[in-house]
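Take a look at the structure set out below.
Just one protein chain is left out here, and the rest sit where they should.
And now, subunit A:
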């Protein structure tokens, strides 16, 4: 009975799960692409010599690398969006504890919902992944990266593996996010939403991870190029997870920047500090996207600059195609999370207008908040990229100074700002169309 009530609570806002569903569909597509890439490369009728050349070029394992990265990203991104969606419903869920739903029942119902959302998302994502995959194999052959004998092949395990991946990641994300609302004492339900939660372990763990990443980065700077190359992945992992954990702290540190924009900026700064936890849900994918894109592109451009040898079109294609796919994935997740955060503030925006904020004022508050989030994501992403990249540049090229192409710098800053504005300011502008008294009344 109570699980039925919980299901109703979750359905009350059907858009809440649109975010996770969109990222799950993309995750399914990426995993499908990865699987088909593996199948296409390993299943191709190639001679031993051709395979040896591919292995020497480092393209033989490309499918597997892509697959592993896809699964890693899916866990992070689906987990984060699912977590935001659940946290958004947390108060409703806690209220259902008052009518007798046990914590276990609440958790089970949330998990079931999360898994159910994953099914249609995966059904949409798999065909999309098949399209991506065939385009990718076409691109590899077209650019002469692999022999023409390589044709697109569908991996036999596509359906079970993608379902397992999407359902597994959503369950994990949902269960972690559900711990808090399910444990809440019913009497606390009404005030909880307003009381800032203090993470006792979150910040120390984040600091530890970032410190570990930086230390490792310094240590491998004087190691051999190969060691640095192998350890680089761990630096990136530690930095990404660490920055994710530190998200609320980073936003709190960055918020005063908004004060530069006058009194409206001060409202924005207060809002960012008050909502730093939910906003940091968007910071994680943004940091990933910025960090990953900066890393791959700047490594390529610095190598070109130092060695004076231009990248081959094939290499260039590989770099940009891979980076583009991951960045797009993270971007979708970030926009999703921001929209979810914004939806929850419908009432607050109306209150600002009620006490005398014009539409323009209110929108400016939101834009200031978006700028703070953008600046934080750019700083955190740059830190991730720098820690990962500097030792590699030093060991492989003997330089410390990365070369950042101006076009990438401008594009990255504008692109990130555009994403954050799309996630915060667009939904806000839409909400501002209704008279405030209708919203609060």
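The rule we apply is simple: a residue touches a chain if its C-beta (ideal position, glycine included) is under 8 Å from a C-beta of that chain, and two chains touch if they have at least 3 such contacts; residues count from 1.
Convention: contacts and distances are computed from a predicted model.
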item	value
Among "Catalase-related peroxidase", "ABC transporter ATP-binding protein", "Aspartyl/glutamyl-tRNA(Asn/Gln) amidotransferase subunit C" or "Putative carbon-monoxide dehydrogenase small chain", UniProt-listed name of the chain not shown	"ABC transporter ATP-binding protein"
Touching the absent chain when the full complex is considered, from A:58, A:142, A:156 or A:263	A:263
Contact residue for the chain not shown (choose from A:123, A:159, A:249 or A:274)	A:274
Residue in contact with the excluded chain [from A:164, A:233 or A:437]	A:437
Absent-chain interface as seen on subunit A, which is shown	191, 193-196, 263-264, 266-267, 270-271, 274-275, 348, 350-361, 435-437, 440-441
